[in-house]
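Note that this is a trimmed complex: some chains were dropped, and none of the rest were shifted.
Letters are used for the chains, namely A, B, C and D, taken in the order the chains are written, and counting of residues starts over at 1 for each.
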Amino acid sequence: MLLALSTWPEIEAFLQRSKTVIVPIGSNEQHGPTGLLGTDWLCPEIIAHEASKRSDEVLVAPTFNVGMAQHHLAFPGTIFLRPSTFMAAIGDWTRSLGAHGFEKIYFLNGHGGNVATIEAAFSEIYAEYSFRKERCPFAMKLKNWWDLDGVNALAMRQFPVGHGSHATPSEIAVTQWGYPDSIKTAEYEPRIAPTGPIREALDFRARYADGRMGSDPALATPEKGGELVKQAVVSLIKDLAAFAGEARV
Amino acid sequence: MLLALSTWPEIEAFLQRSKTVIVPIGSNEQHGPTGLLGTDWLCPEIIAHEASKRSDEVLVAPTFNVGMAQHHLAFPGTIFLRPSTFMAAIGDWTRSLGAHGFEKIYFLNGHGGNVATIEAAFSEIYAEYSFRKERCPFAMKLKNWWDLDGVNALAMRQFPVGHGSHATPSEIAVTQWGYPDSIKTAEYEPRIAPTGPIREALDFRARYADGRMGSDPALATPEKGGELVKQAVVSLIKDLAAFAGEARV
Amino acid sequence: MLLALSTWPEIEAFLQRSKTVIVPIGSNEQHGPTGLLGTDWLCPEIIAHEASKRSDEVLVAPTFNVGMAQHHLAFPGTIFLRPSTFMAAIGDWTRSLGAHGFEKIYFLNGHGGNVATIEAAFSEIYAEYSFRKERCPFAMKLKNWWDLDGVNALAMRQFPVGHGSHATPSEIAVTQWGYPDSIKTAEYEPRIAPTGPIREALDFRARYADGRMGSDPALATPEKGGELVKQAVVSLIKDLAAFAGEARV
Amino acid sequence: MLLALSTWPEIEAFLQRSKTVIVPIGSNEQHGPTGLLGTDWLCPEIIAHEASKRSDEVLVAPTFNVGMAQHHLAFPGTIFLRPSTFMAAIGDWTRSLGAHGFEKIYFLNGHGGNVATIEAAFSEIYAEYSFRKERCPFAMKLKNWWDLDGVNALAMRQFPVGHGSHATPSEIAVTQWGYPDSIKTAEYEPRIAPTGPIREALDFRARYADGRMGSDPALATPEKGGELVKQAVVSLIKDLAAFAGEARV
């Protein structure tokens, strides 16, 4: 069930049987010569939407499609929120969902660079309750889609060499499966991109000339993407159920 | 051309021939018994994406899908950013696009409640340059899709009675055209909803029992939606070209 | 009754019979070769103070004399608050008045450039209550003095040509009536100023060489100002009474 | 010369001969049974406006009429900015004046409770330059009107007993001189109000039942107010000249 394609009475009815909602969250940022700028928000959206087709218990909020990607700004098309802005926005999304009675808010994340800020945002929200000595009426959970049970292991089997950490063949494969009309090709030089630290945008572009980090996106295929989605969907439904079932202490 | 389905080299190439980009911007909020929660971000997205199919000069950024809708929070499914958060986020989106060399940033808006905050956000961004006594390298423009040339006039012809101002038959028609599988029906009582002021969420729900303001959404049809989209697309392409062509003083 | 010239026991007594207060709000910004820098806060102050002389029910707070005028900064004398600051300040004024039991807070505005930020500020305040699922104990209303019943129509009759949108003969006439010792004259070239968009300060000065937009301030006279004030005062008292009488839903 | 009653060309001309401007700054807060709510902003306004009549070198900006008065909120009519808001607003006023080329910005203050926040605001502004390793193009100075040369000594002679620290006879006398039609009377019980610490608003009202601190406002007369204004004006003009004449190191 997609929240944006539902009416408020439908959400009201859903809340009678479940208090859990998924927010796909990612980033709109360069992904090398062939990766889509939307890769990091398209992947969790693809997986969450697929999950919602498999289970009536899966309610998916609109996708939070821009995240923390300051280091990618020297590559055209990147759009990002600075951490303070990102935290404020996550806070308002969460307070809104919490106000409706959602008790379990599950962020399915598609961008490693988001993790620190999302966790900081959770702490910022909890801190309001801690200062007031009140129980927070909802719990938040962050899960990267590649950390869903079995997904990373599958990716390692699919791409034992050249997976890397940015513009990875696994994430590109997922978008190829989801958007087969938008598959791009390029010559990669070197085949496997370099690795190193992440600092500000000009430093990043100086280190990673075409935007990849440690990856060989040429390995991606829509079929592999389909396998990853399939595994992710199964694990997501399970993980979500466990979170939903968690009792309050 | 959709930015999220493009690569950074494609955007780099686009910037060689155009410095203009559209950002569909809306809200995720209740739209009465039958309107989709996503109505206000789906409408500008539908129109902008259609325009991008018609013209290679139309580049569409990801949709900014949550806006200022505090007054709708008492209806389940509404997600909003408070104005200060919304302004910060618009600022970061715009600074990101400006950093790539976009000189004309065109927000196609789908939510009346966004207008004040978006304009305040523009002023906040311009003020940075004003205080520094610098020219702002980009211009921003806000256009509501219903204010595109001919659109509102068409809606008035289509819905001479019962158009109203929230959960209007015109916006619902556009989403029916775009998402024909998500058309909902309900009995409306009264047929045409009441009107009045907008204050905080509980006041809003007390005044507008089913979430509509002055509207009769039963009048919406996908066909009328298609007519509205057609008109909007033509006018959007023209308006965008005029904005793109505006010379710097 | 002027709040600043009252004592707290007088305000305490006033609150026994009325819960309504006016805040004149404007801007301190250039108004062309002959308009006073204070024009936009002087106009609503003049009108509100006149109204307070006519009716014991009209309580006027101190004037909020600096607003959102970033675009005028390239002209000496302009002082402005960026929107985020302006919103914070409006918030604190309003919370203060609300804390005393005022239930209807009426902002009589003198600057078009303030409108978006004031409305965003209202939403920011209401949003606190919406998130907390509480009723806001007060309602806010924004009214531009030229939108008071009959005022704009009168101005159009007085100045059928050359009214324009900034440094208008109507606002200058009001200050001429209020401050007859501060009437200035100049040669205007061109007679009617150009119009166009509003961006950052240097852009504004490049477009509007002497600071006017579309106006011919030479048409202003203190007599016409007096007529405008007279009309505005009558309508203000009526509008305020309607607002004060509005029942809570 | 009053900035608000001047045009931008007049300020442009003034800047040719002087780079100094006064900002009267105060608070709108309860001042006991008979003190005007505006006392703390009226006093510096009265003194600065008088000074501007005596000297063409004295340019007076609009009055910053609301300040830091959280502790007075339990008395009706008080309006205040929390320190963070107040600092932001002082910052924007100052940046605006600095942008025009004012090099000496002189805040004539009328409220002891403002001092800490105004000084913190100055540091916040200077810190921007310190972090950027730039010289600040303007200097700020805070002066309480009672600290102007000879003023406090005169007040001590006028009111050797019962001057106190809030709703003092000296400040009330100044407003009596400035606003003779708004002189109020009351029985004070006790004659001289108690003293003590300042905390939040309810604590304040519990300690200071009628809002005075250590003062006997019955001692105030318009004549004494006139003497104070006279002394303050002379000293202000001198102090301002010294500040204006201070060379940059």
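Everything below uses one rule, namely that a contact is a pair of C-beta atoms (placed from the backbone, for glycine too) under 8 Å apart; a residue touches a chain by one contact, two chains touch by 3 or more.
Model, not experiment: these values are computed from the prediction.
Of the identical chains making up the complex, 4 are displayed, while the complete assembly in this file numbers 6 copies.
As a convention for this text, only the chains that are shown with their structure count from here on.
Annotation of chain B and chain D: jointly contacted by C, touch as defined at the top.
With contact taken as defined at the outset, chain A and chain D are each touched by B, C. Homomeric contact chain A/chain B: same residue numbering on both sides for over half of the interface positions.
Chain centres here are Cα means. That of chain A falls 25 Å from that of chain B. If you average the Cα atoms of chain A and of chain C, the two centres end up 47 Å apart. Taking the mean of the C-alpha atoms as each chain's centre, chain B and chain C sit 29 Å apart.
The multi-chain contact residues of chain C, meaning those touching 2 or more other chains, are 73, 80, 82, 84, 130-131, 133.
Viewed as a contact network, the protein chains fit none of the simple shapes, being neither a path, a ring, a star nor fully connected. Against chain C, the residues of chain B that register as touching in their complex are 68, 70-71, 73-74, 80, 82-84, 87, 113, 115-117, 119-121, 123-124, 126-127, 129-131, 133-136, 139, 197, 199-203, 206-207, 249. Taken in their complex, chain C has these residues touching chain D: 3-12, 15, 28, 30-38, 41-42, 61-63, 65-66, 73, 75-82, 84-85, 88-89, 91-93, 96-97, 99-101, 179, 182, 184, 186, 211. On the side of chain C, the complex with chain A involves touching residues 130-131, 133.
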